[in-house]
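Missing here: one protein chain of the complex. Every other protein chain is in place.
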């Protein structure tokens, strides 16, 4: 079991308020991602749940039990750190066995569990190596192995993939998702990368300046962002925002159009916004155009990869009217 | 960044060391302070009671005190000067490409491991003795009259011995600092057209500023208390010519058994050390990011 409930959790370091007041309910077995820009308090929130930091106020319930004051060792959670935090002086086997040793399990039971975890994570042939003799991806697996042998109530991941190269990151993303489907244990995963958030999460918590901007499923956030911040944060490339008279036409303080929701044409008759191509980024599958639109500024437009554009080409953009996001003066969605 | 529980634990973990050091610092200091205002002599047990400032007046008023104070400053300053300047030059030399660098390092550091009484004895008997010391032989080889170092230049001789002991330390620290200067930075300066002298002034010296402060701090800690070298070689003499404050207190308190006056000298030594420490800590505190 592993339901986690935060009730009015607050955290300040001295005078500096990191988390003003957060309440969240995470269901047993859920994969929840905390996402937000750096400094938004997502890692602090995770460390509060882990017990590595004290709360300044509020209550943390694990499976309904008040754990606010419990030390990390007693909470029954496992954590995977950004730096992996493997014990460099221990072999892979001893690393994975360490939490079990601390729990005073019998030698045979430890061996059995370590073997099992190693098989699951393809680490069997590395068990007698030291962490420094492993690649980044293997170290990551050892860190995960050390977490799963304890059969924790929940896993906490603190930006675990940010030290890996791009290709490996995609692989590990899949592995962690698969692991979740297999174990069905609650997982909380902190990242600043909205792609990781979108692809892995059952539900995403978008944090900004210590506040929950929105808590919902990935597609909810994409389709119905609660405010301008979420709209700008979720989706890649970022949503384009337009203020002023153009927004007023839609009865809004500002409007947003995602790069993928434009119709692009070279024909003056076919477009409502005229602009010049500043930079064309060709990815093969897609082309991202950065277009200087007259009177509205720089817009990012996604178009298919077969079309070629050059710097200075005149283009005409037509936003998909049904997919224009409208925001009020406070940035809330209308 | 930790929990209240870790912070409480950490206080508990620090307590033994802090308490022990606090006792070590306060108890003897308070006793010294107390004795310094008492008539207390181990030779004359009849002499007791409150002495007022008499011990201080006796110690500070004595010409030997002023001389010891000056000697202390010359000793510390002289050794620092020799070791810092000599150390920088030697480190620059050892940092050049040369054959046998590893062995050279080991040879150069060796004097640092020699205990002070041995260092003093070697220099006294083997080198500076006018009759059979090596320096005497060297002087004679050039047809000169051998020098009786400890009688003619007592303080200078002590400075030489102490500098010999500490030069390796300074050299090795400077060398380590030099070697941490990145080759790229040197090459960039060369590309920018800096010649050897410019490179030394604008690149190397600023880079070494930190290690120079460290060397001065650590050496001062040890140099203020120079004792064995003096005791073994000159015994503070002739007269008080090579007596520093540390040795003066030893002479007064232990050799003359005058606890009161010795304590007053001790208090003065502590005050002097605190004045030095105050300036040093301010200078170095910035450099040591704790």
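Labels for the chains are A and B, by order of writing; each one numbers its residues from 1.
Keep in mind that, in the parts below, a contact is a pair of C-beta atoms (placed from the backbone, for glycine too) under 8 Å apart; a residue touches a chain by one contact, two chains touch by 3 or more.
Keep this in mind: contacts and distances are computed from a predicted model.
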item: Per UniProt record, name of the chain withheld from view ["Molybdopterin synthase subunit MoaD", "Response regulator", "DsbE family thiol:disulfide interchange protein" or "Mannitol ABC transporter permease"]; value: "Mannitol ABC transporter permease"
item: Hidden partner chain, touching residue among B:82, B:203 or B:245; value: B:245
item: Contact partner of the left-out chain, one of A:1, A:103 or A:174; value: A:103
item: Interface with the unshown chain - residue positions in chain A; value: 50-52, 71-73, 77-79, 81-83, 85-90, 98-99, 102-103, 146, 150
item: Those residues of chain B which, in the complete complex, touch the missing chain; value: 1-2, 6-7, 9-11, 13-14, 16-18, 20-21, 24-25, 27-29, 31-32, 35, 90, 93-94, 96-100, 104-127, 129, 131-132, 134, 137, 164, 167-169, 172-173, 176-177, 180, 183, 186, 210-211, 214, 218, 220-221, 224-225, 227-228, 231-232, 245-246, 249-250, 253-254, 259, 262-263, 265-267, 269-270, 272-274, 276-277, 280-281, 285, 287-288, 290
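The working rule: only the chains that are shown with their structure count from here on.
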item: Chain A-chain B separation of Cα centroids, rounded to whole Å; value: 58
item: Residues on chain B engaged by chain A in the complex (per definition of touch); value: 1-5
item: Residue ranges of chain A in contact with chain B within the complex; value: 13, 51-54, 71
